[in-house]
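The complex appears here without one of its protein chains, the remainder shown in place.
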Amino acid sequence: MKFGITGISKRQFPFGLILYVGFLGLPLLAGLMYSLAYSFGLTGILSEGFTSSHWRDLLRDREAWLSLGYSLLLAVLTIFLTLIPALWLSWMAFCSPRIRFRKWLLLPMAFPPLIGAFAWYQILSPSGILSRLAYALGWVGSLEGFPRLVNDSQGMGMMITHVFLIFPLFSFLFMYQADKEKIADLWSICQALGCHRKQFLARVFVPLLLKKSMMLIRLYLIFLIGTYEVAILLGKTSPRVVTLYITEKLSGFDLEAVPVGHAMLVLYIILVGMIAFGRIRKSLSMS
Amino acid sequence: MRRIILYTVIFFSWLPLLTIIYLSVVKSWVYPDLLKAQFTLEFWVNLLDPGQHLLLSFGTSLLLALSIGLVSTLGGFAFSAYLALSGRNIAWLGLAFAPYLIAPVSFGALLQYYFVRLGWSGSVLGVWLAQLLFVLPYAVIFMSTFWNERIKGMYQQTRLLGALRFDTFKRVLVPLAKPWLLLTFIQCFLISWFEYGITQFIGLGKVRTLTMSTMQFVREANVHFAALASCLMVFPMIFLLLSGYYIGKKRNLHP
Partner (left out) sequence: MIEVVNLKKYFGTEQVLSEVNFSVPYGQTLCVLGPSGSGKSTLLRILSGLEEPDEGEFLINGKLLNKVPTNKRNVVYLSQEPLLFPHLSVYRNLSFGLEIRKMNKEEINNKVEELAQKLGLSDHLFKMPGQLSGGQKQRVNFGRALITQPAVFLLDEPFGSLDHHTRADMQDLFIELRKTYDMTTIFVTHDVKEALILGDQCASLDQAGHLKLYKNIRDFVEDPTSGARKEKDFWTNLLQ
């Protein structure tokens, strides 16, 4: 018989575990089962019994693959663009500890994605603040002269907004990791070994912080793949991000598209689950 | 050069706040004017106009976020304590990572069918429950960082000194966990306060939280009211974040 540290036998009725699974796992599982059943034609308004045609429709739909690929690409680019200022700021905090700037970076964390997207729309749109500034400086002569930064295929507005929303978090994380890993001591050792500042940055500082933060980087990658509010305001109809693809199929007037939407929902959950859960289980087992 | 880049980054962080404040206090802001606009407080004064429903949305969001913050913090503490003290496999904690993976809007879409069947969709209670199911796992994850080996050892020591489980929690664990409980509450409050996707799917447009109202103003191209609603969303958060920052900074979180 195995005991926990409370001395409670594991053979006793696992009431706590049932509650835990009931609150944290069951709703998700039940929802997933419903979507799975819907995608195979087992339920829904137009249901005519089991069929794999909706899945075939999904797999043949170019838009579906485009939205998955587009979401993934935007997420990867955004993470890359976020890591640059975050690493720079943590390096700056290490090199110039007397410059106090941390609390000035807290502000974006007070912004919900929706409000961030709205504010950046007002800054980046053709009639926005940057466009007016460019006009005042004589760089452009009209609305049309200003480059398209919102609702554009490159997703510039979305990326800028996401970088704004998450770079402070990564900056704080890196600064914390640098303290935790005793980076100043490592710098002393590297100096004793004849290392220059740039070598230390490239060979120790950046790789160490990235490695230690890899779990959170992956989680944020997944978070960015699931972006929604920002995409509504700053994204484009085509290509569109995966959450917009799903909601449009589920909430649209075309009832035949609903099972395809459910199939995409299941596919999206399986994909992010596969990306993340292997890592999380590994990290948990290591801890 | 270093300072110039730093100030640019800080300006980048502050520009959206300055933008929404500016847009909430001007009107007749016509292209290509940059700063030439008519200063007015009429949007802020209109806040009290019952026709705008903004104060009601603010109240609904506040009520949801406060109650969800409180319930999920307590639930997170209880579940994390259970996982840490019952000697269950740490892999069970993996279940709590699910909302990190699934976008809130997808979570709402997954729950929608059951909430409609149970008659809970379109109601504040339904939105409350759906948000709670989404926020609770976050609370479990935040609180699980409290239960290190030292705290578990202290729990054992207290029990060995003859304390009942209730006494152990009341006299030792809850006082030690106070900063965690507060930070978890702030985090959960923030998630609920920021939430849009679940409310959209479960609330069916009938539950007007502040995010729902903001989105409506944006869709109606009502820029100045959208900016005002944005200020209402962001200001309390700045206060909460600064409180959380100072709590985290001043307290040595682990004994």
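We just call them A and B in the order they show up, numbering each chain from 1.
Everything that follows uses one rule, which is that contacts are C-beta pairs under 8 Å (C-beta built on N, C-alpha and C of every residue); 3 or more make two chains touch, one makes a residue touch a chain.
This one's a predicted model, so the numbers in the text were calculated from it and none came from an experiment.
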| item | value |
| --- | --- |
| Which of B:3, B:27, B:150 or B:206 contacts the chain that the document leaves out | B:150 |
| Residue touching the undisplayed chain, where the options are B:21, B:90 or B:163 | B:163 |
| Touching residues on chain B - with respect to the absent chain | 150, 153-154, 156-164, 167, 171-172, 175-176, 255 |
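Convention: only the chains that are shown with their structure count from here on.
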| item | value |
| --- | --- |
| Chain A and chain B: spacing of chain centres that average the CA atoms, whole Å | 17 |
| Of all residues in chain B, those that touch chain A in their complex | 2-3, 5-6, 9-10, 12-17, 19-20, 23, 31-34, 75, 79, 82-83, 85-88, 90-98, 100-107, 109-111, 113-114, 133, 136-137, 140, 152, 155-156, 159, 165, 193-194, 196-197, 211, 214-215, 218, 223, 226-227, 230, 233-234, 237-238, 240-242, 245 |
| Residue numbers on chain A that touch chain B, as the complex places them | 2-8, 10, 16-17, 19-21, 23-25, 27-28, 30-32, 34-35, 85, 88-89, 92, 96, 99, 101, 103-116, 118-120, 122-123, 127, 129, 131-133, 135-136, 143, 164, 168, 219, 222-223, 225-229, 232-233, 243, 246-247, 250, 265, 268-269, 272-273, 276-277, 280-281, 284-285, 287 |
